[in-house]
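A short write-up of the structure that comes next.
Every protein chain of the complex appears in place save one, which is left out.
First chain written, first letter: the chains are A and B, and each begins at residue 1.
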Amino acid sequence: MTALLETRNITQRFSGLVANSDVSISVGRGEIVGLIGPNGAGKSTLFNLIAGVFRPTEGSIWFDGEDVTALPAAERCQRGVGRTFQVVKSFETMSVIDNVIVGALVRTTVMREARRKAYEVLEFAGLAARAHVLASDLVPAEKRRLEVARALATQPKLLLLDEVLTGLTPTEAQTGVELVRRVRDTGITVLMVEHVMEIVMPLVDRAIVLDLGKVLVQGKPADVVRDPKVITAYLGDRHAVGA
Amino acid sequence: MTAETIIQSLASGLLMGLLYGLIAVGLALIFGLMDVVNFAHGEFLMIAMYATFFLFAYFALDPLLSAPLVAAALFVFGAVIYLLIVRFAVRAKANAGMVQIFSTFGLAIVMRGLAQFFFTPDYRSINHSWLGGKTVSVAGIFLPEPQLVGALVAIAAFVALYFFIHRTDFGRALEATREDAGAVALVGIDKNRVFALGWGLGGALVGLAGAIMAIFFYIYPDVGASFALIAYVTVALGGFGSVFGAFAGGILVGLVEATTALLLPPSLKSVGIYAVYLLVVFIRPRGLFGSI
Partner (left out) sequence: MDKDFASRRRRELIVAAVLALLAALAPLFVKDVYVQNIMVLTLMYAALSQSWNILSGYCGQISLGHALYFGLGAYTTALMFMKFGILPWFGMLSGGVLSALIAMALGYPCFRLRGHYFVIATIVIAEIALLLFQNWDWAGAALGIDIPIRRDSWLTFQFTRSKLPYFYFALVLAAIAWFVTWWLEDSKWGYWWRAVKDNPEAAESLGVVVFNSKMGAAAVSAFLTAIGGSFYAQFVSYIDPESVMGFQFSLLMALPAVLGGIGTLWGPLLGAVILIPLTELTRSYIGGSGRGVDLIVYGSLIVAISLARPQGLVSLFSRAKKVPAR
């Protein structure tokens, strides 16, 4: 069976600066894959390319057996790519449930059905009690979960998580880790960008390390952590290894 | 249409354009400083014109002499408006953009009403100023003196503004605040004070423009409205917040207006300006010199 997501020789340049160079990765169905690397490694760029925020300068992106390189973000969502934002982008003037309903409306135009799905997702994400609160009144950890819930409501095949665990307290992070596991258990493939290795390594099936815009190493978390190249790349970034 | 008429109208277009730049630059300055568009900007111009008129009518002060006084008065007025209204408008948590637009719009309507109440809706004009109605001939082109002097004042004001922003402490505080209002608070600059002074400065610049305009334009309560739209277009053409852009935008607007007047009936002369605005933003959604 083909991989769910594949990037083929992706290169992305921003007015002369090379953010990604010849990046080819693949994510198999049902996997949790971690995309890690030191600051400025090009993780966010790759992430946004996969989500369809912009088109790569070179190379192609394949999702579910189709070339989606030219598709805009909205259409990728319709095909089954859900995402969260590193800097949370809630619909601030809308209630939590309404935020999630927006996501659910990709799959149905029947409001009753969308609302039912939204409650179901909120329940799953542990936000049901906050359904009628304005999104702007949520605490930061809840806003992160709302991001995940909103993306889940679009019933994605692939969920892209952009640093959803960073900056949380250990308890909050643990809740987050469990949420990601439960997401995978429902059959959704997860690709998560994280800066801090320690959080993601126990969670992921496979890790891809980016450095200076290129794939440095990929493999089982245990192997990746011990790889001398990874250690060197992170050396200038002590915090990330030892945190 | 002879070459002479064309040169003649382009020359007066250029002069008028410099004046448009002067009218608009205060708007650009304030926008650059705090992302606020003053929708009462035209009414600032209107009261400056009335102030010039009354100084002439009661004290026989020529507009050229009263210009600094009017500018000073508008400086105070601008700062007061900031402290009384705008300061609160920018604090709004809900519908921030809307509050900002409509609070200054409301102010514009109040000012128009006050002008009607105190000055009546009658059209006024300054009859015997030093420059009014006179022209000067340069290489066979006749240039109206008020517009010529206005253009020179505009250039002088732009040069002064340039040095002011780049060479004085207040100018630097202004620049720093526009870049990062949060950070300047940490180094002990009072944001409100800088903003109030910015509004004052914006007012003074439009005050100067008003004093010149009063020489050759009718003065009535709604006079600001027509110039306000031109000023917004000028500022947006240049790219909101760019002081240099307002200058360039003004010249462009003046030239386009003159060209349109050559090609279309006079009643349609503004169509050219508006069309150029649309053309520019459709191609460059941030204006000619806009970066953000």
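The rule is short, and it goes like this: a residue touches a chain if its C-beta (ideal position, glycine included) is under 8 Å from a C-beta of that chain, and two chains touch if they have at least 3 such contacts.
Values in this document were obtained by computation on a predicted structure and should not be read as measured data.
Considering the whole complex, the residue from A:K89, A:R181 or A:K229 that touches the absent chain is A:K89. Contact with the undisplayed chain is limited, among B:S9, B:S66 or B:S103, to B:S103. Only one of the listed residues, A:A3, A:V18 or A:V106, touches the absent chain: A:V106.
Touching the omitted chain from subunit B are residues 31, 37, 85, 88-89, 92-99, 101-103, 105-117, 120-121, 221, 225, 229, 232-233, 236, 240, 265, 267-268, 270-271, 274-275, 277-278, 281-282, 285-287.
Touch with the hidden chain on the side of subunit A covers residues 51, 53, 72-75, 77-78, 82-83, 85, 89-94, 97-98, 101-103, 105-106, 109, 111-112, 114-116, 119, 131-133, 150-151, 153-154.
Basically, only the chains that are shown with their structure count from here on.
Once the centre of each chain is set as its mean CA position, subunit A and subunit B turn out to be 49 Å apart.
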